[in-house]
Every structure is written in C-alpha cells, then in structure tokens.
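Note that this complex is displayed minus one protein chain, with the remaining chains in position.
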Amino acid sequence: MVDHAGALADRVWRRYDRRQRLIRYAVLLVTLMVVYWAVRDIDIFWPWVWDAPNQISNLGARMWPPDPRGLEAILNAMLETVHIATLATMMTIFIALPVSYIAAQNTTPNRACLWLGRFILVASRSVNTIIWALLFVAIFGPGVLAGILAIMFRSIGFIGKLMGEAIEEIDRRPVEAMQATGASKLKVIAYAVVPQVMPAFFAIVILRWDINIRESTVLGLVGAGGIGVLLQGAIDTFAWPTVATILIAIVLLVLVGEAITSVLRRKVI
Amino acid sequence: MTRPDVTGTTPVPRTWRKPPFIANPWLRYGLWLAVVTYLVWAFGSLPFNWERISEGLPRAARIFGGGFPPSFERWGLLFTGFKESFQIAILATLLGVALSIPFAVMAARNVAPLPVYLFGRAVIIISRSFHPVIVAILFVAAVGFGPLAGILTLTLYSIGFVGKLLAEEIEEIDWGQVEAMRATGAGYLATLVYAVFPQILPRQVGLSMYQLDSNLRASAVVGIVGAGGIGGTLMNAFGRYDYDFAFAILLIIIAVILISEGISGWVRKKIW
C-alpha cells in the first residue's frame, strides 16, 4: 500500500504527471516552431492574403447569375463522367480481387505473391488519381480512356487493400471444416471464403463508386475526359457564369451519387 | 428421433436448386438486361480516339524508356517543391482543424439552432462535394498562382472532412454532462467548453493527424493546377517531357506518402 501520511503532506492536484507534461510542452513547442517556420518561409506575397477575401467575393459576384446556356453539353459531359466512374469501378473489380487474394496473408499462395500483391496495392494507392491521369494522358492521349485507366489504377489499391483485410478477417472455422471434407483449395475458397466476404465486397465497391464519381469530375482538368474538360474550358475563357452552372451541376451529381449509394447500401447489405 | 421410413408421410420434393438471390424472376433477369444495356450504351456513347490510343504502346515505351533511370540531378527544385508542399499542408491543417470546430458546432443538430444548423451543414456538404483540385483551380483564378491558393483549398477541404466527422461526434455526445453543466448555471459557451469539447477532444487530435496526412497527399496534386507545391514541379516536368525528372518526383512523392502514413498511423495509435 501507499504511504498515506506522505502522500497527504503535499497534496497538489495536477492534471498530468511530470513526464506527460514535459512531452506535451515539447510537442507544443515543436508544433509552434514548425508553424512559425512555415509562415515565415513560405513563398507568399502577404498583401495578396489581405486582399484575398475581396478577390474571392469578386469572383463569386462575377459568377452570378449562373448561365443556363450550354446546359445540354454539360449534361452530356456529366453522363460521360458517370460512365467513366462506373465502367472503371466495374473493371477494377476483375483486377482488384485477384490482387487482394494474393495480398491476404491467409490465402496467398506463397511469400513472393504476398509481397507482389502488397507492392501493387501500395503503388496504386500512393499515386493520386490525377497523377495517374497525367501519365495515361501522356501515353494514350487526351480522352476518356486515360480517365478510365486512371480511375482504375487508383481504385485497385483501394478495393484490393480493403478486400484483402476482409479476407484476413474471415472466420477460420468454416475453412477448416471444408478442408476436412476433402475439398480442393478452389472449392474451399468458393464455399468458405467467398460467402464470408460478400457483404464487405458490396460495401467496398459501392463506397469506391461514390468516391470515383467525385474523382472523375476532375479528370478533365488534365484532359482525361468528363465534366472537367468543360470546366477547364470555361475557366480559360473567363466564362464565369458557365463555371457556376457547372459547379452547381457537380454538387448535384455528387449528392445524387451519395443518395444512390446509401440506397444501394441498404438494399444489398 | 424417428426412423426415416416413418417420416415419409409428406413427400419432400427430391430435387433442389439454390434459391436465387433475387426471388422475382422478372427483376432478376431485368437486372441482368439492365446491366448489359448499360454497358453497351456506356461504351457506345464514350468517344474513344482509337487512332491516338493505338499509338499508346510505343509512347509508353518512350516515356518509360526516358523515365529510367529517374534523375535526381535537379534536387534543388525537388527540395523547394516538397518544402512548399509541407508548408501548405501544415498551415492548411492548422487553419482547417481550428475552423472545423465552429463549423462542426454549427452543423450539429443537438447544439445548434435550426437556421445555423442548415448553414453549417450546407458549408460542409459543399466543401465535401468538390474535389480539392476543382476548389484549387477556382482559388487560383481568384487569388493567383502560388501556395496561397493551395492553403485556402486545403483549409476548405479540411473543414469539410473534419467538420463532418466532428459534427457527428458532437451529435453523439453524452447529453448528461451537458445537462449537468446547465444545472450549475453555466452559459452556452461555458457549456460548450466544459461539457462538449472535452468529449470530442481525443477524436479531434486523432483526426488532425489524419488530416495532416491527407492534406500532404492532396498538396501534391493541387499544384497540378497551379496552387503551389511539388505538384506544379511534376506538371512542369511532364509538360517538358522531362520524364526522368518526373519519375524521380513520383518516387519521392510515394516515399513521402508512405512515411507520413506510417507516422500518422503510429501517432494515432499512441493517442487512442
């Protein structure tokens, strides 16, 4: 037991003990120094900063009212955006599933496959969609193909990683039971693994589709198709009212996408 | 337990098919038809420039051939670009996380009055709907090229993301503590500070780390449209066909992202 008399003698209430406090102060100090360095060192012309609210509201004023002309072109570009997202998500599945299979510890055939799978996932996830698009536009030229490939290459990592985790989290016991019946590896997967990861699979694909809708709205800024092409064109020609229309259309598209996702999620799972 | 021959009074159908996932056959085949129709329509309506695409392979060979080995010769440019990306990410996280608190309070139904709530929600929804690159291109148009546009973009991005999660957190707090504070006669602000913030603070610290990580990722891409940072350097390298430099930048971006993901994951584990 603790020596009560000693403890009572100098009772001081402290939120944190000494070591914790030192760590907290150190973290705070380092953060402050980093922020100070960032503010002093960054290449910003400060008068512009004070002028920024002015400029932004100015831009906002130039956008009003939105220009409804060219609505048909915008709608077509919207459809193209949705197509890019949907087709890319569908095609991703065929690549992401095998990758997740070899990247999951409990199903991978051997260590080499495991590391290959993990490398593919990391490479895919670390490169942003728009950087993938930049690369594919350089290869295949501007157009929807570059966009679809860019979305696919980014989604492989996302779907593959989450599916791999889902496979690793399955209940081992049905697997054991299937092995005990003398089933081959593929049959064990078909019976004990696939049914268990089905709900996760649908949830992940739906989630990624939602994200892909958002991502495919910007592909056009590097020339990879979709609504972004129109947006870039409108900005380049200072057609601000048209920009406003496009922005409103994008918000609506994203909201509709979100609504569809939540309905699907409830239906399927 | 009865013997099998006794139970034979009601003959069970001796065939068995797996019950279909969707019971209604019309709906089942209709869905297949819809998917096929969609695929045909989507592929048919998309403009593919096959001539240009067919040039792809030799081009890919040229790009990858020119890209290897990656050249780190212009490391000075590389360093400046990354420094700027870090600065953008840090300042935007700080501003975004700080501003996300008032917006989260506004967007939480249980602590905000209805008109304020609607306004808060609208800000969060709009800032979440737009991809940071779109926001960046608008800010570049408004305040000019450079890191300022990047900071503004990522601040808004952080408000959307952190604000939404934080608002949900506030809506789920233990209401008893709020009532206890009100019972002591505390005002609205005091209630917020003593009963609401302590409950959401641990989450907030974790979210900030997460957001710093994701801002760093995003800061690499907003530069592509001119909002400062390494993205601009990358875009220039691509534009000038400096593929060896571009691949060097890409490699460093991947390395930095992996490291930052590791650190942010480690810190979050420590805190929670």
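Quick notes on this one:
Per-chain numbering from 1; labels A and B assigned in written order.
Keep in mind that, in the parts below, a residue touches a chain if its C-beta (ideal position, glycine included) is under 8 Å from a C-beta of that chain, and two chains touch if they have at least 3 such contacts.
Just so it is clear, contacts and distances are computed from a predicted model.
Looking at the choices "Acetolactate synthase", "Ribulose bisphosphate carboxylase small subunit", "Cytochrome c oxidase subunit 2" or "Phosphonate ABC transporter ATP-binding protein", the name in the UniProt record of the chain not drawn here is "Phosphonate ABC transporter ATP-binding protein".
When the full complex is examined, the chain removed from view is found to touch A, B.
Residue A:Ala177 is the one among A:Ala26, A:Val49, A:Ala177 or A:Val263 that touches the chain not shown.
Those residues of subunit B that touch the chain absent from the view are 1-2, 4, 7, 12, 14-19.
Those residues of subunit A that touch the chain absent from the view are 171-174, 176-184, 186-187, 190-192, 195-196, 198-199.
Everything below uses one rule, namely that only the chains that are shown with their structure count from here on.
Here the CA centre of subunit A is 5 Å from the CA centre of subunit B.
Put simply, subunit A touches subunit B in their complex at residues 34-35, 38-39, 41-45, 48-49, 51-52, 55-56, 58-59, 79-80, 83-84, 86-87, 90, 122-123, 126-128, 130-131, 134-135, 138-141, 143-145, 214-215, 217-218, 221-222, 225, 228, 231-232, 235, 243, 247, 250-251, 254-255.
On subunit B, the positions that touch subunit A within their shared complex are 38-39, 42-43, 45-49, 52-53, 55-56, 59-60, 63, 83-84, 86-88, 90-91, 94, 125-126, 128-131, 133-134, 137-139, 141-144, 146-148, 152, 217-218, 220-221, 224-225, 228, 234-235, 238, 250, 253-254, 257-258.
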